[in-house]
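Moving on, here comes chain A:
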Amino acid sequence: MQVNDNNFQPVIVAFCCNWCSYAGADLSGTNRLNYPTNVKIIRVPCSCRVNPMFILRAFQKGADGVIICGCHPGDCHYTSGNYYTRRRITLLYSMLDFLGIERNRTRLEWVSAAEGAKFAATMQQFTEDVRKLGPNRRLEDLRCRKQ
Partner candidate 1 sequence: MNKNLKEQVLRSSGVNVLKCMRCGKCSGTCPSYDEMEYHPHQFVYMVEKGDIDTLMNSNSVYKCLTCFACVERCPRGVEPAKVVEAVRLAAVRQQGSNHLSPVQIPDMLDEDLPQQAIVTAFRKYAK
Partner candidate 2 sequence: MQETMIKRAKELLADGTVSRVIGWKKGEFAYDTTPAVFETAEELDRDFAFDDFTAANVSKYLVKESRKEGKILAFLKPCDTYSFNQLIKEHRVIRENVYIIGIPGGPKLDAEKIKAKGITGILGIKNENYTLKIETLYGTETMPFYEAICGKCESCKSKKHVIYDELIGEDGDILDSNRFDTVEKLENMTAQERFDFWREQLSKCIRCNACRNVCPACTCEKCVFDNPKSGIENKAASDSFEENLFHIIRAFHVAGRCTDCGECSRVCPQNIPLHLLNRKFIKDINELYGEYQAGADTVSRSPITDYTPDDCEPSVVHERGVE
């Protein structure tokens, strides 16, 4: 396994809530703030829609990193969705860590609709972190490995 392969292009799945983070991602587009093409965004109504199953599924199918973005705590469009997200995802990430999965493959970030710059910076940093880790080997499905 080559960890420091500079040509390694990680697959990054970003779940963004429709009201804050997806709008924040749009804003970084509007402001032409560049972030790596590795990041592909899936729109969900609220970060609390993200089932741990989706995260595992992404890793199974070949994602190297999964990031979830939601409204800042207290600002959830649905009042409390992101609070549930925070508990669920904390527990899930802790469990993945317990199973020896690299911590930097997963992340939860609060990005408001006004934080286009933060969105771009977060994605850049996250991609870089995952790139350093190399391909996901500990939680991948060999049958899904790209040839």
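Simple rule for what comes next: a residue touches a chain if its C-beta (ideal position, glycine included) is under 8 Å from a C-beta of that chain, and two chains touch if they have at least 3 such contacts; residues count from 1.
In picking the candidates, the idea was that all candidates are chains of the complex that A comes from, given by their letters.
Nothing here was measured: the structure is a model prediction, and the numbers come from that model.
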{"item": "In-complex contact of chain A, chosen from 1 or 2", "value": "2"}
{"item": "In the complex, chain A residues that touch candidate 2", "value": "52-53, 56-57, 59-60, 73-74, 80, 83-84, 86-103, 106-108, 138-143"}
